[in-house]
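Excluded from the complex is one protein chain; the other protein chains are retained at their positions.
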Amino acid sequence: MTVPNLVGAGLIVIGAGIGLGKIGGSAMEGIARQPEATGKIQTAMIIIAALLEGLAFGALFLGK
Amino acid sequence: MEQLLNDFSPGLFVMQTVLLLGLIFLLVKFAWKPILNSLEDREKGIQDALDAAESAKKEMQNITADSENLLKEARAERETMLKEARELKEQMLADAREEAQKEGDKIIEKAKATIDSEKKAAVADIKSQVANLSLEIAEKVLKEELSDKSKQLKLVEDMLGNVKLN
Partner (left out) sequence: MKFSHRSHLVFTTFFAVLFSATLWASDEEKHEGAVNKPEHVAAYIQHHIKDAHDFHLYSYTDTHGERKHVGFPLPVIVWSSKGLATFMSSKFHHDDDGKVIVEAGGTRFVKLHSKIYELEAGADTVAFDETHHATNAHKVLDFSITKSVFGILLVGLLMFFWFSRLARQYKSRKVPKGFGRVLEPLVLYVRDEIAKPNIGEKRYREFTGYLLTVFFFIWILNLLGLTPLGFNVTGQLAVTAALAIFTLIIYTFKGNKGYWGHMLWMPGVPVLIRPVLAIIEVAGAFLIKPFSLLVRLFANISAGHIVVMSLIAIMVTMKAEIGAVGATALSFILSFFITLIEVLVAFLQAYIFTMLSALFIGMAVEEHDHH
């Protein structure tokens, strides 16, 4: 792995981290507001997190 | 990317595809279908049992309600019967009273009529007796008065004196 690759990977991880943090935070807020909707929120959260994860992995492996 | 493509093994891909196809086929045929069918049957059975219990409960409630209704009806019937009987009794009493009244009235009427007729008969009898008596008295008086000539003349005189010629 060359230095630009590593920097790119770092940038991807930062982006994905911010995204996942936002998703997780919003989900937590939603659950706190409506505890009865926990199941639905979790499912939606996991789906979006998984899609984001797929994007991040795709970028990581394209750069590898 | 290059390393990934280098690591990708087409042979393993083919093996995995074939094995997974076989596994899906076998499992669907010998495991998932029977398992899912049995699970659904069981769930259906549970649902049916619950429904049956529910309907039995409802029926039970219906029966209780029915018997209660029956009881209520019986009570009402008894009530009406009693009421009727009471009414009947009153009616009978009233009827009897009326009848008695009527009968009494009739008797009284008859008695009155009899009394009247008796009275009339008695009055008539008394009248005739009085008439006879008066006649006899008059006869006797007349006989007494007219036993001598002077007295006869006096009478005629008196009578004539009373009579005013007009």
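Think of it as A and B in the order they're written, each chain with its own count starting at 1.
Convention: contacts are C-beta pairs under 8 Å (C-beta built on N, C-alpha and C of every residue); 3 or more make two chains touch, one makes a residue touch a chain.
What you see is a predicted model, and the numbers here were worked out from it, not measured in a lab.
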| request: Quick one: say which of B:20, B:124 or B:138 touches the chain that got left out. | output: B:20
| Contact residue for the chain not shown (choose from A:7, A:28 or A:47) | A:47
| message | Just checking the interface: what residues of chain B touch the absent partner chain? | response | 4, 7-17, 19-20, 22-24, 26-28, 30-36, 38-39, 42, 45
| request: Spell out, residue by residue, where the missing chain touches chain A. | output: 43, 46-47, 50-51, 53-55, 57-58, 60-61
